[in-house]
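A quick write-up on the structure given underneath.
Complex shown without one protein chain; remaining protein chains in place.
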Amino acid sequence: MSITTHPKKRIEIMIEAPALTRVTAALDRAGATGYTVLPALAGRGNGGNWQRDDAFGDSGRIVCVVCISDAQRVPAILETLKPLVERHIGIVSVADVQVIRAELF
Amino acid sequence: MSITTHPKKRIEIMIEAPALTRVTAALDRAGATGYTVLPALAGRGNGGNWQRDDAFGDSGRIVCVVCISDAQRVPAILETLKPLVERHIGIVSVADVQVIRAELF
Amino acid sequence: MSITTHPKKRIEIMIEAPALTRVTAALDRAGATGYTVLPALAGRGNGGNWQRDDAFGDSGRIVCVVCISDAQRVPAILETLKPLVERHIGIVSVADVQVIRAELF
Amino acid sequence: MTSMIEIAQQNLLSPMVLFFALGLFASFVKSDLSIPEAIAKTMAVYLMMAIGFKGGVELANAGASATLFAVLAAGAAVSAVLPLIGFGLLSATSKLARVDRAAVAAHYGSISIVTFVAATQAVTTAGLAYDGYLIAVAAVMESPAIITALMLARRGQPAPATPDPDAAQTSGHLWREIAFNSSVLMLTGAFVIGMVTGKPGLEMISPFIIDPFRGVLCLFLLDMGLIAGRGLRGGAGKLPLPVIAFGLYMPVLGGLLAAGLAMAIGLSAGSAALFITLAASASYIAVPAAMRLALPEAKPSIYLTLSLGVTFPFNLALGIPFYIWLAETVT
Amino acid sequence: MTSMIEIAQQNLLSPMVLFFALGLFASFVKSDLSIPEAIAKTMAVYLMMAIGFKGGVELANAGASATLFAVLAAGAAVSAVLPLIGFGLLSATSKLARVDRAAVAAHYGSISIVTFVAATQAVTTAGLAYDGYLIAVAAVMESPAIITALMLARRGQPAPATPDPDAAQTSGHLWREIAFNSSVLMLTGAFVIGMVTGKPGLEMISPFIIDPFRGVLCLFLLDMGLIAGRGLRGGAGKLPLPVIAFGLYMPVLGGLLAAGLAMAIGLSAGSAALFITLAASASYIAVPAAMRLALPEAKPSIYLTLSLGVTFPFNLALGIPFYIWLAETVT
Partner (left out) sequence: MTSMIEIAQQNLLSPMVLFFALGLFASFVKSDLSIPEAIAKTMAVYLMMAIGFKGGVELANAGASATLFAVLAAGAAVSAVLPLIGFGLLSATSKLARVDRAAVAAHYGSISIVTFVAATQAVTTAGLAYDGYLIAVAAVMESPAIITALMLARRGQPAPATPDPDAAQTSGHLWREIAFNSSVLMLTGAFVIGMVTGKPGLEMISPFIIDPFRGVLCLFLLDMGLIAGRGLRGGAGKLPLPVIAFGLYMPVLGGLLAAGLAMAIGLSAGSAALFITLAASASYIAVPAAMRLALPEAKPSIYLTLSLGVTFPFNLALGIPFYIWLAETVT
């Protein structure tokens, strides 16, 4: 590649909407440089399925938090998230990515 | 890492909205433990471009299904999805991820 | 796997909404075969945090562009995106994925 | 009897048609004006709720008649038969694939509820009255065309070698969707509620469903203009000429067929105008969704562009005045 | 005094209840009819804005009275006490986990503003008048039940070994959310604005908040029917019988308690009917959200299905007429 890229991690957290502020607070505490929250429309898990237009308020809805982070910070982030996603409905996955502006993460 | 993670697969299916229930039914049949559907706003492919606010009803819109799954189950899932995404507008991609709660997938 | 998959790249671009048309134009110029734009609800970065329902119009909002592409085309795409995400608020990450229909990308 | 020119002029200069034109204009100059999808969807529900309820109340006041059942039967028949005619005409004049011909034909057998609603306004403006049960006729005409079109499309397909579990599951899904799709359900449901609650019910909610109705319709048509315009910009240039022509003469043909039936049944001028409009209108919500499921090989860039980009504007601007004039002539 | 049968019949055949039934029906036949979340949320804000404002204007006209404070206090007390009764009954009759019993009980101490709104319509239809400050009572009754329920749930929990930074931060968050949750804030805010601007203010905005109110309520109840029906289809079969029974008798118990207090305070029949309805109604927006945060171990499939799928339809169809009759009887 003529353009240099840098290895980072992409953390994806599917979390029930009412607990979102806890997740973002946890990311803040763990030193994540940023995150973006994506809405979800519907889903299924062990607890049955849900649809956005079939709920009042936040309960029962899932949102998806994406956080690009340096690999070094990942253990701290996962550590902070673990109790949260054990108490609340939540799924955390981490993937390898390449970014073009290393200084941001 | 002080926290153990487990390798899993992240399957992402971009599918035209009217065929969504077929995709989720296929995931159910293939034994996926869960999935989450994300909305999309706009897109472009070979068939031209579309925008959410520029359509009536579902036709022409794309939604994005994310399914975290054990690697073992992936071939069955892809097998079940293949005829669907060949008949309908759809794109399937699979990535490696690490999860913290292996028992969920 | 009984089903053949092909290695491709998944480019994810978080970009402030007003600059979206520039990003998609850049993807077109760089020869991407397609892309899908996902909405975002909220986020935080160095510049503080934002929420979709807390803004008028597009300014301050982020959208997420996903583009599955052949690895060959990735350098050209990143090259074209770079000046954009340096001028505008934007984050680009690239991940390895496997797809089932290679001919699409 | 009003002259056709007069009706046409009244119609073209109504706020509804002008807001549609504004939407078209905005899309042609690539303005960023848009109506959020959630709002468009809710306005569609609102329009069906309002028109359905009002129809039900009117039927409750007027009482059922033999004519009612005759028109319901005629409506179902028209919806089922028009795709055959459309398919035949497309086969004779165009080079579209069989599946595309079937899909296009389905749209013209089914109906557009917004065209119908716009026609109710034009009919009222023209000083005519219409029967409330026409709304029930609209609901009945939504789906038969889909069934005819599927049969047309399948006759041409070889039976699949291996049975497809997905197809089987889908087929049940499809029938339920056709029978209980949201338009049919909302129209019929509101119609029945209107019938049950009658005038007192109407009084309770008329400041919501009657008074602002035309204004909401203006906003909805603005959005229709935006969407139709973007569809046209994207796709109409690519439609073959015989197909574009089909989008213009097919509604007139459907309208003439319905005019004959309206005369035979003995409908009033206002009711006949609406029945003709139903036959002449082409679906762009329910049928496209059904086609994506049942005939995914058919190209939406053909059927959607034709129905929404060609036929809808034609009906809104010129068709409706013509159908009113036709109805006044044959009744 | 109207007979209970008459009130019930009027109520069951009102457009509001019928649109709710249409929503239930649509969900049972798995129709794709749905109201976008953004619209449902805004309609909820609208209903609270309208009912709050109207209540404030009425209080401004009538002036505050000693009764007002008595009812406010009674409301807060009912909200705080009902969860204790509910928790006790669930402990005696069901095998639910402690945390689930507490969570369910919280819903029945708090209120459903839509049930309240539907009751105001039925009360008016029955020819009764009510005091504007009842809206303030509704706001006051939203939250005390949550606090009682949290205490009930925590009494059963061992103190955590390691202090949880997240829990601490959350607890502050939770209290703020309980005090300023959007329902409480909107109801109270609109109430105060109504009080301040009085009749002239009402005249300015009554074409928005008064005239279309019932129609919007119909659309909202259609959505409630859809959601309740989908909840029922998914979860009600799995609820144990004693829990379903609780969803039916608990509102009646709450209503009786409130009826006694209404009699003691000396409320008018219309106001008593609304106060009884508040006690009898169960929350399905504010409390579930608080429970997900404070008691994530409690299962929403139990408390949401019960409140939204069992108690809400019961109250809407049968409860409200009974509460009106009860109010007329005790006052």
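A, B, C, D and E are the chain letters, set down in written order, and residue numbers restart from 1 in every chain.
Just so we're on the same page, a contact is a pair of C-beta atoms (placed from the backbone, for glycine too) under 8 Å apart; a residue touches a chain by one contact, two chains touch by 3 or more.
Quantities reported herein were computed from a predicted structural model and do not represent experimental measurements.
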Item to complete: Give the labels of the shown chains that the missing chain contacts, considering the complete complex.
Response: C, D, E
Response to the item:
Answer key for E:Gly88, E:Gly127 or E:Pro207 versus the chain not shown reads E:Pro207
Item to complete: Just name the one of D:Val216, D:Leu248, D:Met263 or D:Leu318 that touches the chain not displayed here.
Response: D:Val216
Worksheet item: Residue-wise, where is chain C in contact with the chain that is not depicted?
Response: 16, 18-19, 21-22, 25-26, 29, 47-49, 51-60, 83-84, 87-89
Item to complete: Determine and list the chain D residues touching the chain excluded from the picture.
Response: 13-15, 18-19, 22, 25-26, 29-39, 207, 211-216, 218-219, 222
Fill in: On chain E, residues whose C-beta touches the chain left out of the figure
36-39, 41-42, 45-46, 49, 53, 176-177, 179-182, 185-186, 189-190, 193, 196-197, 201, 204-209, 211-212
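Everything below uses one rule, namely that only the chains that are shown with their structure count from here on.
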Discussion item. Taking touch as defined above, what minimum step count separates chain C and chain E?
Written reply: 2
Fill in: Shared chain contacts [chain A and chain D, defined touch]
B, E
Worksheet entry | Inter-centroid spacing, chain B versus chain A (mean Cα positions, whole Å) | 18
Discussion item. Show the residues in chain D shared as contacts by 2 or more other chains, in ascending order.
Written reply: 36-37
Worksheet item: If you look at chain A, which of its residues touch at least two other chains?
Response: 38-39, 95-96
Response to the item:
So the complete set of touching chain pairs is A-B, A-C, A-E, B-C, B-D, D-E
